[in-house]
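Apart from one protein chain that is not included, each protein chain of the complex appears where it belongs.
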Amino acid sequence: MSLTAEAKRGLLRTMLRIRRVQERIESEYLKDEMKTPVHLYIGQEAIASGVCATLRTRDAINSNHRSHGHYLAKGGDLKAMMAELFCRSTGCSKGYGGSMHLVDVEHGNMGTSAIVGGGIPIGTGLGLAFQMQKLDRVSVVFFGDGAADEGTLYESLNYAMLKKLPVVYVMENNGWAVCSPTLTRQCGDNVFHKGAPDRLFSAKIDGNDPELVYETTFQAVERARKGEGPSFIECTTYRILGHAGCVAQDPKGYRDPAEIEAWRERCPVCAYQAKLVSEGVVDAQALAAAEAEIKAEIDAAFAFARQSPLPTAADLHQNLFCE
Amino acid sequence: MSLTAEAKRGLLRTMLRIRRVQERIESEYLKDEMKTPVHLYIGQEAIASGVCATLRTRDAINSNHRSHGHYLAKGGDLKAMMAELFCRSTGCSKGYGGSMHLVDVEHGNMGTSAIVGGGIPIGTGLGLAFQMQKLDRVSVVFFGDGAADEGTLYESLNYAMLKKLPVVYVMENNGWAVCSPTLTRQCGDNVFHKGAPDRLFSAKIDGNDPELVYETTFQAVERARKGEGPSFIECTTYRILGHAGCVAQDPKGYRDPAEIEAWRERCPVCAYQAKLVSEGVVDAQALAAAEAEIKAEIDAAFAFARQSPLPTAADLHQNLFCE
Amino acid sequence: MPWSRIKPDTNEPEYLSQDMHGSATHAAVTSEPFLQHSPGIRRISYAEATNEALSQALSLDPRVFVMGQGVDDPSGMFGATRNLHLTYGRERVFDTPLAETALSGIAVGAALGGMRPVYFHNRPDFLLLAMDQLVNHAAKWHYMFGGAVSVPLVFWACVGRGWGSAAQHSQALQGLFMHVPGLKLIMPSTCFDAKGLMLSAIKDNNPVLIIDHRMNFKQRGIVPEEPYTVPIGKGVIRRNGRDVTVVAVSHLVTEAFVAAQELAGEGIEAEVIDPRTLRPLDEELILESVARTGRLVVCDTGWKTGGVTAEIAAMVAEKGFGSLKAPIARVANPDLPTPAGYTLEQAYYIGKDDIRRAIIRTVRGQEA
Partner (left out) sequence: MPWSRIKPDTNEPEYLSQDMHGSATHAAVTSEPFLQHSPGIRRISYAEATNEALSQALSLDPRVFVMGQGVDDPSGMFGATRNLHLTYGRERVFDTPLAETALSGIAVGAALGGMRPVYFHNRPDFLLLAMDQLVNHAAKWHYMFGGAVSVPLVFWACVGRGWGSAAQHSQALQGLFMHVPGLKLIMPSTCFDAKGLMLSAIKDNNPVLIIDHRMNFKQRGIVPEEPYTVPIGKGVIRRNGRDVTVVAVSHLVTEAFVAAQELAGEGIEAEVIDPRTLRPLDEELILESVARTGRLVVCDTGWKTGGVTAEIAAMVAEKGFGSLKAPIARVANPDLPTPAGYTLEQAYYIGKDDIRRAIIRTVRGQEA
């Protein structure tokens, strides 16, 4: 289970790509071209990257309003995502979904809900479908500490344990739900990890360490593939930017600047980059090349999005029902 | 905390009264005069009796479809209950509620829901109201193992722990929800007792032992009164009769007759009676007197109900709104 | 349950025969145009018809499964699912925990994962716990992702009534669900339709909610043995008449039909329409009938304000106004929670006599 150099470079690459995409969105957001609420993933990249590195194309993910990282890490096409943020017909959801409703069927992303907790049972149901069809597929559900307030998490976990479903629950505890700290909403300093160990593999880990995330998820996914049932992984992390929109739009005063600063210093991307450099797994040249490639991809994706056609009034009544 | 002879006699008396009322309803149900679905409490009497013996008049209870025992143990008037089962204007809910919707404001029973799990947050909210008003009142919520499937239990528990509400959660695990055994619905052989011990006093006890129920609840209620927060008490027990209606109406084959027989032998009323006789706390004469009194009360209540007026069409539009 | 004493077995009325046309299923078992009076015709109960549809769907399509509280218990959802688990196994016909919120989402997820769940809730009252998944998720999923994904699932619930079911166990909530775009809503009234519409719902690639009614469950009607579908979105005329159009939903079709038969003796000929599907609604059928009769009475088992009768009345006031010769009448339950007591229930529920009065008022311009 120890990672090859190749795999480590892959992890870093995924994290970098997510980070740069988020930064670009952030910096262009005030232009008002992306007329959709964005929830940026900066600071949490290690989680989506580590988790998705353990998955196959046909494995499923389900996520939430803060889904750009999950979408990209699972193999999502950046052009289709950016076009969606620009509300174009070429977007992954053809401009009907916007930033909070990404989809990518080819990579097992069956659609994203912006109702907090809403995706948890849906991801559980995907696990049920895989089990009933005896498919060797795993379903991963990403959700925040806010979603862990919702009873549907417990109902879903209970069901997954009862049926030994191939589902991995990944809770990203970034300490906040909008302006509410986790501890003003939950009764303990870690969310309950439900079930006896034989029924639920559960772990609380540093979500800013991509290799730890990878390794923990790897075990969980193995378990799921062997029919041993669900797992629950709580990843501690931090959302560096505001809840939604860009920095300039974040209300002031609800977070201690020192807290933000401390977490900025624990930036998962910088830390992992430094680690791989010190391990000799990547060097400055390779990094520069990766950055250049990513930049080119982002430029192309933004250009694609901007040039793409907008849906028109004539499209409005499409797709209410599936034939 | 050890019970006086007086208190023990009181417990037995409450249990006997509930048992005889339930038996009478059972035996008269096929007459079709009580046109309301009844969910009988036979086999579970020790729980309501033990719990309510720890409470004061102004403490609140909240329960569920199987509420006759809770209503009576908390001090509810039998006449008003029977009139409700006969759907009379003199019923505790004036004939609008029926068997599943009993109310008794004077004794802190603020209304009963037949939506499984529906009363749990309501009882929690009563605790919140008491806390906000700095009243020395405790709220007890009765619910079944079926309700423990519902996410609202976890949401409510989390909130009660967070706010240290004066609420005692009493789960009556009678092994069944209609025809589904608890273990086909829940992933373990006991429901999770959420929270660290300092946040939630929790216990799983023999629910057929009224003194144990009393003593455990007593601790929980003390805690609540002192502002130390909620408790969760799981009482194992058994519903001897069918889910609803009378014996003749219970579908066959979903329960092993041997299981029923084994629990019949553990009848809480007979066992406690035998115990108190052997302890010399009650004798045959006292028991006979109690039985006679109870019978007279039941006769009177049935007569009262039968003689009471029925609501009429003119009453239909009453009480949609409170002035 | 004392239900049998409330409504014993009865045969369905002899409706116009045209309603018996089904269409071919995905199993391609086309039935001949079906004749009500053919010899050897089979009469089965509404519960049996539903049960047969489920059984056939389970046997024809491995993706179909049946879930819900008590689907495998002895009462088998008032008979609708009875014994299916014996034939198809508990892997495909299974009980669920009492966790309607999550299980609804699990059904959505299973549909996205390639299955075709049929989720039984024994009463619409419990669907209120499933609203987030039904309305925020299932109904929007196809549209919200530009058509990339679809959610083929069936939710089913059966309206309770009588014997003090009371406020939380007897709600006919179709008025809520009819408002939700992306959801198809079916309320059959005959055994034939119960089977054919269940098969259509399962075959449909969208979320479909079927609301049945306990008052229909023991009626017996003519039902072909082979699988067939009844088109979603098509109503039928249950009785022809020139004086007034009566649109009635679910078990009120029978009540309206009986009222109409009675009134024929008094010189009023009412046309009775059974929309069968509330969403999409067969607006043409209703408008075309009102164009002939000039009068409309709408009857629903739910509450009046903001419910099914409101939509049908408003639709005609908007699109068929020119034909109307009299005020539209709405016959629906009063705007109250259901009371428990039987004397109050009697005052609460509407039926044949209320419909009769509304017809007379609409046709004659005054009370009976």
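To keep things simple, chains are lettered A, B and C as they appear, and every chain counts its residues starting from 1.
The rule we apply is simple: a residue touches a chain if its C-beta (ideal position, glycine included) is under 8 Å from a C-beta of that chain, and two chains touch if they have at least 3 such contacts.
Here the structure is a predicted model, which is why all the values come from computation and not from measurement.
*Asks:* Can you list the shown chains that the omitted chain is in contact with?
*Replies:* A, B, C
*Asks:* Which of C:Asn136, C:Gln261 or C:Gln346 sits in contact with the chain that's absent?
*Replies:* Touches the omitted chain: C:Asn136.
*Asks:* Out of C:Ala166, C:Met215 or C:Ala347, which is the one that touches the chain we can't see?
*Replies:* C:Ala166
*Asks:* Considering the complete complex, identify which of A:Ile61, A:Leu128 or A:Ala147 is in touch with the unshown chain.
*Replies:* A:Ala147
*Asks:* Identify the residue among B:Leu55, B:Cys92 or B:Val213 that touches the chain left out of the display.
*Replies:* That would be B:Cys92, which touches the missing chain.
*Asks:* With respect to the chain omitted from the figure, which of B:Pro37, B:Gly127, B:Gly207 or B:Pro268 is a touching residue?
*Replies:* Counting the whole complex, the residue in contact with the absent chain is B:Gly127.
*Asks:* Of the residues C:Tyr15, C:Tyr88, C:Phe257 or C:Trp303, which one touches the chain left out of the display?
*Replies:* C:Trp303
*Asks:* Could you please point out the chain B residues that touch the chain left off the display?
*Replies:* 60, 62, 91-97, 101, 103, 105, 110-111, 113, 115, 118, 120-130, 132-133, 139, 151-152, 155-156, 158-159, 162, 318-323
*Asks:* Please identify, in ascending order, the residues of chain C that touch the omitted chain?
*Replies:* 101, 125, 128-129, 131-132, 135-136, 139-140, 143-144, 166-168, 175-176, 178-182, 279, 281, 302-303, 305-311, 313-319, 321-322, 324, 326-330, 335-337, 339
*Asks:* Of the residues in chain A, which ones touch the absent chain?
*Replies:* Chain A touches the chain not shown through residues 32, 35-37, 87-88, 93, 95-101, 113-118, 146-147, 149-151, 177-180, 184-186, 244-245, 249, 251-254, 310-313, 315-317, 320.
In this section, only the chains that are shown with their structure count from here on.
*Asks:* List the centre-to-centre spacing of chain B and chain C in whole Å, with centres computed as mean CA coordinates.
*Replies:* Result: the chain centres lie 37 Å from each other.
*Asks:* Please tell me the distance, in whole Å, between the geometric centres of chain A and chain C computed from their C-alpha atoms.
*Replies:* That gives a centre separation of 42 Å.
*Asks:* Chain A: which residues touch two or more other chains?
*Replies:* 151-152, 155, 158, 162
*Asks:* Provide the list of chain C residues touching at least two other chains, using ranges where the numbers run on.
*Replies:* 96-97, 99, 101-102
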